[in-house]
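== chain A ==
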Amino acid sequence: MTEFLDMGGYAAFVWTAYGLSASALVWLLVSSRRKLTASVVAVDAARARRKGDN
Partner candidate 1 sequence: MSSMQTVSHGSVFFSLVNRDIKLAWSQGGGSLLAIGFFFIAVSLFPFGIGPEPQVLARIAPGVIWVVALLSSVVSLDRLYQADYEDGSLDDLALSPLGMLGVATAKVLAHWFSTTLPLALAAPALGILLNLPDNAYGPLVASLLIGTPALSLIGSVGAALTVAVRRGGVLMFLLILPLYVPTLIFGVGAVDAAVTMTDPLPHLALLGATTLIAFVVGLFASVAALNLAME
Partner candidate 2 sequence: MHRFANPAQFNRLADVVLPWAIGLTVLLSVAGLYYALFSSPPDYQQGESVRVMYVHVPAAWMGMFVYMVMAAASFTALVWRHPLALLAGKAAAPIGAIFTALALITGMLWGKPMWGTYWVWDGRLTSVLVQFFLYLGYMALWQAMEDEEKAGRAASILALVGVVNIPIIKFSVDWWSTLHQPASVMRLDGPTIDGAMLVPLFLMAAAYQAYFVVVFLWRMKLEINNRKLSVMRQASLQNTETQMEVAG
(Lines give C-alpha, C1' and ligand atoms only; values in the text may rest on other atoms or scores of the structure.)
Protein backbone atom coordinates (compact mmCIF):
# COMPACT_ATOMS: atom_id res chain seq x y z
CA MET A 1 0.00 0.00 0.00
CA THR A 2 2.80 2.39 0.99
CA GLU A 3 4.47 1.65 -2.35
CA PHE A 4 1.31 2.79 -4.07
CA LEU A 5 1.12 5.94 -1.99
CA ASP A 6 4.74 6.72 -2.81
CA MET A 7 3.87 6.99 -6.53
CA GLY A 8 7.38 6.07 -7.60
CA GLY A 9 8.82 9.01 -5.71
CA TYR A 10 6.44 11.55 -7.25
CA ALA A 11 3.92 11.31 -4.44
CA ALA A 12 4.09 15.02 -3.67
CA PHE A 13 3.25 16.08 -7.21
CA VAL A 14 0.64 13.49 -8.05
CA TRP A 15 -1.30 13.78 -4.80
CA THR A 16 -1.11 17.56 -4.71
CA ALA A 17 -2.40 17.72 -8.26
CA TYR A 18 -5.31 15.38 -7.51
CA GLY A 19 -5.96 16.92 -4.11
CA LEU A 20 -6.04 20.48 -5.43
CA SER A 21 -8.21 19.56 -8.39
CA ALA A 22 -10.65 17.63 -6.21
CA SER A 23 -10.91 20.33 -3.54
CA ALA A 24 -11.36 23.15 -6.07
CA LEU A 25 -14.06 21.29 -7.98
CA VAL A 26 -15.84 20.15 -4.82
CA TRP A 27 -15.72 23.68 -3.40
CA LEU A 28 -17.27 25.06 -6.61
CA LEU A 29 -19.92 22.33 -6.52
CA VAL A 30 -20.84 22.96 -2.90
CA SER A 31 -20.77 26.76 -3.06
CA SER A 32 -22.93 26.79 -6.21
CA ARG A 33 -25.37 24.37 -4.59
CA ARG A 34 -25.55 26.39 -1.36
CA LYS A 35 -26.09 29.67 -3.21
CA LEU A 36 -28.80 28.05 -5.32
CA THR A 37 -30.77 26.80 -2.33
CA ALA A 38 -30.39 30.21 -0.67
CA SER A 39 -31.72 31.92 -3.78
CA VAL A 40 -34.69 29.54 -3.97
CA VAL A 41 -35.60 30.44 -0.39
CA ALA A 42 -35.22 34.14 -1.18
CA VAL A 43 -37.42 33.91 -4.27
CA ASP A 44 -40.15 32.07 -2.36
CA ALA A 45 -40.01 34.65 0.41
CA ALA A 46 -40.19 37.53 -2.09
CA ARG A 47 -43.14 35.86 -3.81
CA ALA A 48 -44.90 35.41 -0.51
CA ARG A 49 -44.38 39.10 0.25
CA ARG A 50 -45.71 40.05 -3.18
CA LYS A 51 -48.83 37.92 -2.57
CA GLY A 52 -49.23 39.67 0.75
CA ASP A 53 -49.01 43.12 -0.92
CA ASN A 54 -51.59 43.01 -3.66
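Following the convention adopted for this analysis, a residue touches a chain if its C-beta (ideal position, glycine included) is under 8 Å from a C-beta of that chain, and two chains touch if they have at least 3 such contacts; residues count from 1.
Candidates were picked such that all candidates are chains of the complex that A comes from, given by their letters.
Only a predicted model underlies this, so the values are computations on that prediction, with no experimental measurement involved.
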Selected neighbour of chain A [touch, this complex] from 1 or 2: 2
Candidate 2 partner contacts - residues on chain A that touch it in the complex: 7-10, 13-14, 16-18, 20-21, 24-25, 28-29, 32-33, 35-36, 39-40, 42-43, 46-47, 49-50, 53-54
